[in-house]
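Every protein chain but one is kept in place in this view of the complex.
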Amino acid sequence: MRGIRFSRDPLSLAAAALLVVLLFCGLLGALTGVFGNPSALADLPLQPPSLSQPFGTDNLGRSLLARTVAAIQQSVLLSTAAVLIATIVGAAFGLVAGYVGGLVDDVIGRLADTLFSFPAIVLAILISALFQPGAASAIAAVTLITLPAVIRVVRAEAMAVAGRDYVVQSRIAGASALYAMIVHVAPNILGAVIVQAAYSISFGMIIESGISFLGLGVQPPAASLGSLLFDARPYLPLAPWLVFVPGLVLALTILSINLVGDGLKAGFEGSDA
Amino acid sequence: MTLPALTLTAVGKTYRMGPPWARRTIEALQPLSLNLARGEMTVVIGESGSGKTTLAKLCLGLIRPSTGSLAFNGETFPGQPGRLRGRLAAVLQNPAAALNPALKVHQSIAEPMRLAGLMSHAEIGARVAELLEQVRLPVALASRFPAELSGGQRQRVTIARALSTTPDLIVFDEAVSALDVSVQAQVLNLIDDLKRQVGFAGLFITHDVAVARYIGDRALVMREGRVEAEMVARDLYHPAENLYARGLQTASGLFE
Partner (left out) sequence: MLKLTDLVVDYVGRKGGNRVLHGVSLAVPRGAVYAVVGESGSGKSTLAAAIGRLPVPGLTPISGTIELDGMRLDTASEGELAAVRRDLLGYVFQDPVASLDPTMTIGRQLVLAAGLTGKRAVGALAELGIRDPERTLASHPHEISGGMAQRVAIAIAVARRPRLIIADEPTAALDASVRRQVLDLLVAQCRAADATMLLVTHDLEAVRRYADHVAVMHAGRVVEAGPTRAVLDSPSAHYTRVLLASTIGHEQPGERVVPTEVAP
């Protein structure tokens, strides 16, 4: 593959940098514990931000800094895992639907549309109700919710590429449909798939935060940015930092993922096919 | 007499459109018979809707005839899939879409050879260099991507790919229409030289009479699925007797 290009726009670059910093902090916290132990009682409960506790403490006395850092990692990891599954499965279906067309396309299209027509949160709640609330059902929910969008995008791109002369040429030269799909169509739709995955990750984070905020996603003692918000609700008048800090971090993370998605899109639009 | 590369016997194509209770039939090609002989360039001249594209697709085995039959080197065509790998090739209109942008030039040229499975890796590599020379392109271009080549160069790469398995038949579908006027002449000269050297049967589809009479040995003028007139291509250097053909000559800017 010729290399993924990224936009040189300062905003996109700043967003990418921010994202790297956030992820790095998450990783650093998980590996070295330098931000503190997210489960340990560090101080008195409901302490406002201070020099010793930069983000304050929660209702049990745990360091909010430590929990936020752990939560960043958890949220991003969950969404990314879910979107990875959705992308692999969705791209496969979309590719076949777009290339083969006809009845296959109709069937796959209908399935995707049915899934797509569910309001995301409702579907997410449904899945959490069916399975045990927890990280696994959060992943399942995000996967199912982002799957139709991936199928749609890949299908549209695959259709456009499938009609191109070089694909026709390979069929004339005796290539099978599978060969044409893998060698000719797939590499040329990769850009769109990656961009869609980026946007899906940010959407996935919103969904995961939403379910966790409702108490149906990540369960204590684990923390995701959404579950931190769930935990913080009863204490809002007493300890507003418990809401603002995770909320702000969540917003920044989603924003920067979206901007990175834009940057990737701009980078791909600069190039080919 | 050697066997023609491709023989069409009363080949016609009809399409059925619409839902079962309101079927319409469109006769894209009325039954025609044609021999495409080795070393000969048959030009098909027509506008859109004339059936020329349908004819090209039939000759490439991309669609099946509704009536009649085709024989390639004497065997039923299209026959078993894969049987004729490498025996036919095409050069299409749009140089921008002719090559996979993700593949280097040598990979695109090598593809038909690899799919035919008859040559070793080393043999294929040598042949790619040979082909680039044959189409008068610098061998250094082999490691470039299509985006780095001009339209004319891409078209030559497509020709190189078409020749790679020394096919018996090459179909050129508006192969020079998207090129600059002076590049057109170069590419047509190249195709003519290769036809003599390699000896393939050629089917050249075009709407431009100037191109047709320059490259063709034999010409068929098509209109609405039917062969309107047939002549030696060189005759088109004079005003045609057939009125429709005459109209096409004028439309191509000749004899105004």
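Structure notes:
We call the chains A and B, going by the order they appear; numbering starts again at 1 in every chain.
One rule holds in what follows: contacts are C-beta pairs under 8 Å (C-beta built on N, C-alpha and C of every residue); 3 or more make two chains touch, one makes a residue touch a chain.
Please read all numbers here as calculations on a predicted model, not as lab measurements.
For the chain that is not shown, the touched chains among those present are B, taking the whole complex. The residue touching the chain not shown here, chosen from B:Leu29, B:Val105 or B:Leu254, is B:Leu254.
The chain not shown here is touched by just one of B:Thr2, B:Ser48, B:Gln80 or B:Ser120, and that residue is B:Ser48.
Note that of B:Gln80, B:Ser120 or B:Ser182, the residue touching the chain absent from this view is B:Ser182.
Here the missing chain is touched by one residue of B:Phe72, B:Phe172, B:Phe200 or B:Tyr214, and it is B:Tyr214.
Residue positions on chain B in contact with the hidden chain: 46-48, 50, 93, 150-151, 174, 177-178, 180-186, 188-189, 206-208, 210-211, 213-214, 234, 237, 251-254, in rising order.
To be clear about the criterion, only the chains that are shown with their structure count from here on.
Between chain A and chain B the centroid-to-centroid distance comes to 48 Å (mean Cα coordinates, whole Å). Chain A meets chain B in the complex at residues 1-2, 164-166, 168-175, 179, 183-184, 187-188, 271-273.
By the touch rule above, chain B contacts chain A in their complex via residues 60-62, 81-82, 84-86, 88-90, 92-94, 97-102, 108, 111-112, 115-116, 145, 147, 158, 161, 165.
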